[in-house]
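Sharing a structure, written as structure tokens. Questions coming.
Removed: one protein chain of the complex. Kept in place: all other protein chains.
Every chain is named by a letter (A, B, C and D) in the order it is written, and numbering of its residues begins at 1.
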Amino acid sequence: MNQNPYLPELATLVEVIEETPNIKTFRVVLDDEEKMRNFTFRPGQVGQLSVFGVGESTFVINSSPTRMDYLQFSVMRVGEVTTRLHQLQAGDKVGVRAPLGNGFPVEDMRGKNIVFIGGGIGMAPLRTLFLYMLDNRADFGDITLLYGARTPVDMTYKAELPEWLGRSDVRTVLTVDAEYPGWEHRVGLIPNVLLDLAPSPENAVAVTCGPPIMIKFTLQALKKLGFEDDQIITTLEKRMKCGVGLCGRCNIGTKYVCVDGPVFTYAQLKALPSEL
Amino acid sequence: MSASDSRELRIVGFLCNWCSYGGADTAGVARFAQPTDLRIIRVPCSGRIDPLFIVRALVNGADGVLVSGCHPRDCHYAEGNFYARRRLETLKRFLDATGIDPARFEYTWVSASEGQRWQHVVTEFTRRIHALGPAPLLRHVSDGAWFDAAAPAAAGPACPCHG
Amino acid sequence: MRIGVFICHCGSNIAGTVDVRAVAQAAKGFADVVYASDTMYACSEPGQEGIIQAVREHNLDGVVVASCTPRMHEPTFRRTVERAGLNRYCFEMANIREHVSWIGKDTERNTIKATELVRMAVEKLRRNRPLTPKRFDVTKRVLVVGGGVAGIQAALDCAEGGQEVVLVEREQSIGGKMAKLDKTFPTIDCSSCVLGPKMVDVAQHPKITLHTMAEVESVSGYVGNFQVTIRKKARFVDWEKCTGCGLCMEKCPSRKAPDPFNEYLCTAPTINIPFPQAIPKKAAINPETCIMKQKGKCGLCAKICPVKCIDFDQQDELVTVDVGAIVVATGYDLFDWHKYPQYGQGRYPDVITSLQYERLLSASGPTGGHIKRPSDGKEPKTVVFIQCVGSRDRSVDRPYCSGFCCMYTAKQAILTKDHIPDSQSYVFYMDIRSPGKAYDEFTRRAMEEYGAQYVRGRVAMIYPKGDQLIVRGADTLAGTQVEVAADLVVLAVGVEAARGAAVLGEKLRVVPDQYGFFVESHPKLRPVETNTAGVFLAGACQGPKDIPASVAQGSAAAAKVLALLVKDQLESDPQVSRVTPARCVGCGKCVQTCPFGAIKLVEDRFGNPKAEVVETVCQGCGICTVTCPQGAIQLEHFTDNQILAEVQALCPPRIRVNYAS
Amino acid sequence: MDRFLAASQLTALADDLAQTGPVLAPIAEGGSVVFRWYRPGMRIELSRMASTSPKAATFPQTEPLLAVRREGEAKTPTVEATLPPRSRTVVLGCRPCGARGKEIFGPVFLGGVHDPYFARRREDALFMAVVCTRPETTCFCTSVGGGPADTVGVDVLLIPVEGGFVARSVTAAGEKVLAHALFAEAGARSAEADAVIAKANAAMPPQDDFRTAPEKLLARFDDKDFWERQSAKCISCGACTYMCPTCYCFNITDDDLGLESRRIRTWDNCMSYLFTLEGSGHNPRPTKAHRLKNRVSHKFSYYPTIHSGTIACCGCGRCIKHCPVGVDIRAIVRAAQEYGG
Partner (left out) sequence: MVEALKTAIAERLADLEMVIGWEMGFDALHATPLFIREEGDLHRLTLGPLAVHNLATYLPGLKGKKVGVVVKGCDSRSVIQLANEGLIKREDITVFGLCCDGVISHRKLREALPADLGFVEQATWHSDRLQAVVAGHAVEVRLQDILADKCISCRYPNALAADVLVGAARTPAPQPVPCQDAFDALPQAEKLAFWEATMARCIRCYACRNACPLCVCRDHCIATTRDPLWLGQENSPAENFMFQMIHVLHLAGRCTECGECERSCPVDIPLLLLRRSMNRVTEELFDYQAGTTPGQTPPLLTFQVEEARINERGW
């Protein structure tokens, strides 16, 4: 990259979707039409969204490279930038620096059975890969999506769930932590539901993302099911500023999450110092 | 008065909502003419005024800062101006050490009914600030980012003891 | 954010000296402003509709109105933006009328100033966030403190309005000062005949719980949810059983108990019912003078009591009640006239207060309604009334007018003539203040029909001569010295805040003014509210008042209480402090300085102390925000960032965006 | 090429160079010696090492990155990179360790990613370093690959000799500067200069052998007790990182000026709690033990591991000398190396 790595592309919010009380999804189109046309990225890569005058924050591009009408980011309101992002409306301008990071090892996953396990906002990085696989369905084996949230209210991508549930070429399972009026799907914690589904580790890759506590127990469940460390893929979240491996925040030992990640296999993570 | 003749200076007012802001309203209702330099920031109580707001304004180039609250014992929140009095007096007496003229900062008490007093306070304070003239401004630009050969040498007059 | 800015002409009030179009035009250039216009009267119906329409048309999520003071129309416009579908806190006002157009004539400067005030408002608004009030349940019960006529009226009105009432009175009976009066002006009707039935109503009303000989011990909580502890003082009589037969009073051997009801003109039996119409009509023992309590023997009352209700071991009792609102009606006390050297400072028994005189006039008083002077029981023929004793006198720090002394002095002069037709009254006065319905006519009658001699002037001294008192003063109208040889001197002693008002005020967080009267929320528009939500004022505790005014205020306070308690839930103002627990180090400085006890330290799940704001108690002063060095507690709607944004809007930092170009 | 600069001409040289571009020099000020942008009248002080490092020449504490303007009624933003203006920048009178320090930036800022701000400043900077004739108690440049007359990153070496300096060009750019009229023939002084260098090298204390540091530090990664003891006296300030010629961690923040805003890069400090604090409240380096571990390990383990053994430390000793509580990075690395044999 020989251009200014700090310089964001101007982009326009084309749609803002309120997913949950504290998560919004932003659909973004680069103002430079040619750049938008030529924009390529790998599922799992991230982007930095700028609110000018406020700052930048990192989010995974959760749209699929196979559907390039817009780039999609889902944002949970936690800090200054995310709060200001939440105040934006369609038509407002933001800055985008993308793609950054490594993305999922899609090539290595071809021909394999894929198990997605997503919790809460952790569904965002899975969505991009999930859609990518749906659009290249023939390249992959069985696809299972287990998606859980605390309550139905906290579930993102509600508009798409019926379609996913309705597809015969994927198995979509939804769960919430506790009974909820009107909820017709599973009730139970993700790791428990996962054990219940018991996907086979044979020729399979598990892709998981979610809050730390969920990851911890999901890993245990996957081990119990016979998944090896290199069959488990996750994506990390770290405080980032530059996004290009300079500013010194997001390293775990010698690895910079913004450049060498955010996607790691569990085997790779185990080889790193324990500083998550 | 001279204030209205010369260039306007930057005077920031912090007024409590219940007394002094009301007092300024009362002065307005009574059409008590005042110099136009002052800009008022409304806060619920003089106890909400962090002395650092005043410092921030002065560092940013305010020529004067005027704080006004309810008279002692008349605070809407019972105690806010008692805390304010200690904080503000401490700041005022300290300012000299910073090199910022303490006369550029004043605090007082004006009740909601004291429109005339408010007019007097504003007029006098504005007169005082005009007598002092524009405040010297600290540099807001760091050397490191860009070297500007035209900028004055950073080493100004030194403290006699510290070289 | 998408901000709309509306610059109000206010007819020519603003537009006369501010170029409102220029301000609107400039506002279009401000950050996040997508719409700006000027409007003739922003607060008018079309003005408000215009705002709503613009919000919808331009998809605004924040509104700035530049018009008059926010103290006037902020609530109006908040409702407007709410009607437009926005949160009411996504709104700011710039005061360009009271603070700009009305105080300066220079249009150019006013326009610049107005523009800057608008920019300031925009910069603050950019940092506003939607706030939603919390809802909480209301306790449907009201506490009335003080059983004088104002408190009685408030209690009855509240009870009639369907609310439960707890009435607390310090003395043994309700009735207050009015119960001591003989007649009332200007009708000369019998005071106890007017008040008595109301007192009985209180006693009999099923919704009213009455605690006399009781005081408010402590108050916690907040509007809708106060917890009040009441101390019921030991009366050594079981009032459940006492029938008020009065047998004990007759037999009690210790009859030298002070008699406050009769203004200490006489003494009372140690076990006593203060007056025949007392409510409750129950006896109580004064332990100071009780032989049994002092010496351990006697017990005569216990022996003769037909219902065996005497209990020498009775202790103070603490009762706790939950109430949603509190009416303070603690009335007044008399100024201590002994501070004046010229009236003898108590050396002359025949110098008495007007309230003592009322007791002498009263048929239920110590003299059975015959005017007999204290020294020798003689009927006075010459009575001198001195007005403004402790009123309108800076030298004793009582610069205010007590209001009703002129009237009762006139009444007492009339009654004196009625009682003793050959008597002559003299009234020393400063001015006669009688601005009430049929009041001035009344004072004229005292002079003209009853022959009271009004002397305009101050009394310089009183000294005894024989069995008379020589009252020497000035007649400022005649420009001469006057001397009157009086048989009795009655001082129209001014009123002051009731004893204990200051202590009660602290408990209730109601601020007294410099003379101890409680301060109302607004002298004109909120005369019975206080600045503590849910606490109301009635009667003379707020300032000197006569009976009709006190009754009116009692009713007014009751109306406020009823309007409050008719709601099942209340909303708390969301402009309160909020803690960011991650930034709180638990040092407790905020807890220490909060005047309302609205912050407490709680432990987080790791056992670290963290400040927590009780939103319903927090009044939104922001003292805590300044106290917290790490900015972990922020007053919503007046956060550091919001105020700093205003500062920066006025004094922008002189940093440069691009040095290279 | 060798030339001679009389000690008395140093100020004249600075004055002259400052006419055509910024000059960063160690200035005596308020009892301190700090690198400042030289302006006539300032006193250059070479007798002791400046407390701050010369890294501001290539990596100023504040570097504006972007300017954003919103213009017109639509307020559409335009974003512009605010690269520093091009102008030759002379660092006059730093030590060889200070010149070497910025070389640590290269593989990072001009490696996988190209940082145009650093690149431009690096290209425009010319380092005239003074040879150290005597080591301070905190000096350990020879243990990390440098030396008192090290020429890495140096354009002109100023070798103190009787009456002034022998100015020895190391690079072509350096040679160009030596053409300046204030420089005289070096003549026999060149030999004197060689002797000074030899003596300076000999004066250095025995070297530490930090070659095993990368693996030994990593081996200590999970030893909480070790790092807690090592960091016990650390007060988590940023004196060490801000003084350090090689520390390059930075922060990026926006300044909102209403219609305009800017994005600036400022030095940041890995010893600060906020440095890695995540939006969720989670902090991967929550204690000073975690943070000191990262700082030491970055310099002596991670960086050398990534960048073919180069230690990200120039041995200037500022972090030791100016640490308010005397934390000694040498001692920590040694302790890690010695630990467990």
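Please note the rule applied: contacts are C-beta pairs under 8 Å (C-beta built on N, C-alpha and C of every residue); 3 or more make two chains touch, one makes a residue touch a chain.
Keep in mind it's a predicted model, so treat the numbers as computed, not measured.
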(message) Considering all chains of the complex, which shown ones does the missing chain contact?
(response) A, B, C, D
(request) Could you tell which one of C:153, C:225, C:367 or C:593 touches the chain left off the display? (result) C:593
(message) Touch as defined at the start, partner being the missing chain; which of C:430, C:585 or C:614 qualifies?
(response) C:585
(request) Just the residue numbers, please: which parts of chain C touch the chain that's not shown? (result) 582-583, 585, 587-589, 592-593, 627, 629-632, 634, 639-641, 644, 653-655
(message) Across the whole complex, list the residues on chain A that are touched by the chain not included here.
(response) 55, 79-80
(request) Can you list, in ascending order, the chain D residues touching the missing chain? (result) 29-32, 34, 36, 47-49, 51-52, 61-62, 134, 136-139, 229, 232-233, 235-239, 241-243, 251, 253, 255, 264, 266-267, 269, 272-274, 317-318, 320-322, 324-328, 331
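We take it that only the chains that are shown with their structure count from here on.
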(message) Centroid of chain B to centroid of chain C, CA atoms only: how many Å?
(response) 35
(message) Counting only Cα atoms for the centres, state how far chain A is from chain D in Å.
(response) 39
(message) Residues touching two or more other chains, restricted to chain D: which are they?
(response) 64, 68, 70, 83-85, 255-257, 261
(request) Quick one: which residues in chain C touch 2 or more of the other chains? (result) 31, 652-653, 655, 659-660
(message) Which pairs of chains touch each other in this structure?
(response) A-C, A-D, B-C, B-D, C-D
(message) Residue numbers of chain B touching chain C in their complex, please.
(response) 4, 8, 10, 12, 17, 21-22, 24-25, 27-29, 31-36, 39-45, 47-51, 53, 56-57, 60-62, 73-80, 83, 87, 119, 137, 140-141, 145-146, 148
(message) Please output the residues of chain D touching chain A within their complex, sorted ascending.
(response) 65-66, 68, 70, 76-79, 81, 83, 108-109, 112-116, 218, 221-222, 248-257, 261, 263, 265, 268, 270, 275-280, 282, 284-285, 290, 294, 297-298, 301-302, 305-306
(request) Give every residue of chain B touching chain D within the complex, in rising order. (result) 142-147, 149, 151, 153-155, 158-159, 162-163
